[in-house]
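Quick one: structure below, then a few questions.
Excluded from the complex is one protein chain; the other protein chains are retained at their positions.
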Amino acid sequence: MSLAGREEIAETLYEETARWPIFDPHSHIDPRRPAARNFDEVLGYHYYTELAHSAGAPAELFAAGVAPRDRARHLSNYLGSISNTIQYSWLVEIARTFHDWPGDSIDRSTIDDLYDRAERSNAGTEWDDHVWKRSRLEAVFLTNEFDDSLEGWDTSKYIPCLRTDDLVLKLNRPATVDRLKRASGVDVGDCASLKAALAALFEKFLVRGARACAISLPPDFRPARAESKRCVTPIRRALHGLDLRGDEVDDVRRVVYWMLAELCADFKLPFDLMIGPVRDVYPAGVAGGRDLFDRRVSLYDYREVFNHFSGVTFPVSTLSPDAGGELTAYSWIFPNVVPLGHWWYSNIPVYIANDLRARLQAVPRNKIVGYYSDAYKLEFISPKFDMFRRVLSRVLAEDFVSARGWSIESALELAREILLENPRRIFAGGKRSS
Amino acid sequence: MSLAGREEIAETLYEETARWPIFDPHSHIDPRRPAARNFDEVLGYHYYTELAHSAGAPAELFAAGVAPRDRARHLSNYLGSISNTIQYSWLVEIARTFHDWPGDSIDRSTIDDLYDRAERSNAGTEWDDHVWKRSRLEAVFLTNEFDDSLEGWDTSKYIPCLRTDDLVLKLNRPATVDRLKRASGVDVGDCASLKAALAALFEKFLVRGARACAISLPPDFRPARAESKRCVTPIRRALHGLDLRGDEVDDVRRVVYWMLAELCADFKLPFDLMIGPVRDVYPAGVAGGRDLFDRRVSLYDYREVFNHFSGVTFPVSTLSPDAGGELTAYSWIFPNVVPLGHWWYSNIPVYIANDLRARLQAVPRNKIVGYYSDAYKLEFISPKFDMFRRVLSRVLAEDFVSARGWSIESALELAREILLENPRRIFAGGKRSS
Partner (left out) sequence: MSLAGREEIAETLYEETARWPIFDPHSHIDPRRPAARNFDEVLGYHYYTELAHSAGAPAELFAAGVAPRDRARHLSNYLGSISNTIQYSWLVEIARTFHDWPGDSIDRSTIDDLYDRAERSNAGTEWDDHVWKRSRLEAVFLTNEFDDSLEGWDTSKYIPCLRTDDLVLKLNRPATVDRLKRASGVDVGDCASLKAALAALFEKFLVRGARACAISLPPDFRPARAESKRCVTPIRRALHGLDLRGDEVDDVRRVVYWMLAELCADFKLPFDLMIGPVRDVYPAGVAGGRDLFDRRVSLYDYREVFNHFSGVTFPVSTLSPDAGGELTAYSWIFPNVVPLGHWWYSNIPVYIANDLRARLQAVPRNKIVGYYSDAYKLEFISPKFDMFRRVLSRVLAEDFVSARGWSIESALELAREILLENPRRIFAGGKRSS
């Protein structure tokens, strides 16, 4: 295989994968308003505000009260300082693909033209449909709070997912308990009624076609089977709004987490684990740009969960770039641990390539879930998947076609498996308990 | 240097290194039955059963009681799901190299033919010799339990190594103490007799040509000099089968470990440290496929050992892929720390390339021990070394010939040093104490 041939093969692989539909198993899309109505909503993605802020922009420039076009202008002043980032490249791709923007550089001198081109305030759902089709979307998974009404959209396209961070991490707050009572219709007061309330949420989500339960967990969370006796009192106190000691808060978190895993087992729902973020590490940052991590985290802390819930599939994302090797090893050994995409601070080409190479070399091909967008607006799904497809094509060309003599057809089958077949099968939907 | 030239150079380097003999400084070969007598013994390598299990196969399909051909058929049903893995590629190479198998894909439709071709039940040691020669083997190091008789094979080819996991980690179990008494002929009961017993083992192993002492240690092991006073009681209690507190178990482990290091110093034996595994993290897994790791481990915990035993060479393997940088740094500074191959979850091309690049860039060339097979059957040594030689050739072509202007001859000298000269010198054999 000549090297020139290898580059051509990568290009061939990319072009073919770019023709496929996109199955996106995790996003933050608002299904009632999925596409951006103006370019401020595109630039509002926390990547741009946080990078601009990191580059020197005061956070106030992007505050909620600023008029959209002004906010976009403010941001444009700082895009020159982040033009190297991969996130900036998504922006240019959006401008070109969706707004026929002919430019090269998005800056103060070009932002008004681009803003005008991207104006869709009156476009309504037609624009959503346009972006959907242009991006060849097949399914987009959502992140729904547990008390989301789940009404008002086509759940065969925008797939509900039960996000459970608040239930696990904030049940010691009265507001969470109130929300849970209202959402579940259960007057929670002890372990039994808590479990019943959570089951009611699962029922509701299943009826509306939910296909995953999901949670993000901080590095210091240690999931463990809750000793029921010991937890009776902390759970009661939490549900009645009483103060808890630190160790009791931990107990409550573990109990709720365990109950959720039990319900995932009952309802045959995969339980997405997003492991690593610490919230509000930089409180003065922009909205969405305040969280970081402590890299001293290990999947070893999850061994009891992975063992006990052998019937539950755990698609796992890890946040710290150096944690990728561990996820490969745990996915290689545990049948129910599945490596899920490339997340947040690990979602840049250099880390994607490293992690993807390892997964393709050592994790069964029927378990790898290639990518998800994590997007807040529909326009981002295509450029983010494109970034992944380019890395994937290069890795397949180098490690499989060139180094191992695979045919292009075999490489494409592997790509198809991790991009489409696995996510379709693994996230095929739960089953209501009988 | 043109890029095409670079690829050609990598190929040239590979072809040359592939002609050399193999010196394999760590394996789990059974010297009384080194080569596989049928393809079930090839497929029985834990990589295949654990990956198939991870891909969905029930562990029972591969249980000891299943008939060999049936077990191979069961496994073949799942090979399609792991055909992407580098481990699968070894399998195809074995089939082609040793069994004249003309196929591409090992699956249910081809397994019977392959099984028939690989049938060697009556071949006896001739087959072992054939595989030995075909693989150009020069020496294969073993993993011998301390009470192995060490009889029944040619120890100039199959080199005994004293594996000491049980002595360090399980001396608090009466069965271990019994084994030690029998193997050493010493009626152990206190620290002095324990040391005498261990010395007797070293004597026995040295007489039979042992060239290394080896141990695998969990992430929470903290080697430290044992305070003799403090340890008198725990050692006595362990040797007499009495219960120990957790901290006493730790003390016993440290004492035995320290004694072994002292004996390595006395007998001039290298002490292989395989750092990182936690045993039985996934107890429901297949045999050999239950161990994982906690990546929060550091060689810093070994500083006292490396300093105190400056006369002992410690060839070190680390398990967690993200620990490779630390091993490079410790090998760069400590004269007696030697980076040893690429182990288990770190033994896939992407991690090998990263770790190898670092070692070749920053560790003295006379200290790098390129690779070992870790194999259980002779047939695996050649394809595993081949994987390494391909990575090595590419790294040499890129980082040395292309980037630094080295000649092909100089690159081959470096390859020869880490593949042959260093392991031959470092593992040249111990000396009986006088």
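The chains carry the letters A and B, assigned in the order they are written, with residues numbered from 1 in each.
One rule holds in what follows: a residue touches a chain if its C-beta (ideal position, glycine included) is under 8 Å from a C-beta of that chain, and two chains touch if they have at least 3 such contacts.
As the structure is a computational prediction, the values presented were derived from the model and not from experiment.
Colleague: Can you say which of A:G103, A:G189, A:G209 or A:P349 touches the chain missing from this structure?
Modeller: For the chain that is not drawn, the touching residue is A:P349.
Colleague: Which of these touches the unseen chain: A:T17, A:N38 or A:Q87?
Modeller: A:Q87
Colleague: Footprint of the hidden chain on chain B, which residues?
Modeller: Contacting residues on chain B, toward the hidden partner: 1-4, 296, 298-300, 303, 306-307, 310, 322-326, 328-335, 354, 357-358, 360-367, 399-400, 403-404, 414.
Colleague: Can you list, in ascending order, the chain A residues touching the missing chain?
Modeller: 3-4, 6-7, 50-56, 81-87, 89, 278, 281-285, 289-290, 292-296, 320-322, 345-346, 348-351, 354, 390
Convention: only the chains that are shown with their structure count from here on.
Colleague: Between chain A and chain B, what is the separation of their C-alpha centroids in Å?
Modeller: Each chain reduced to its C-alpha mean, chain A and chain B end up 39 Å apart.
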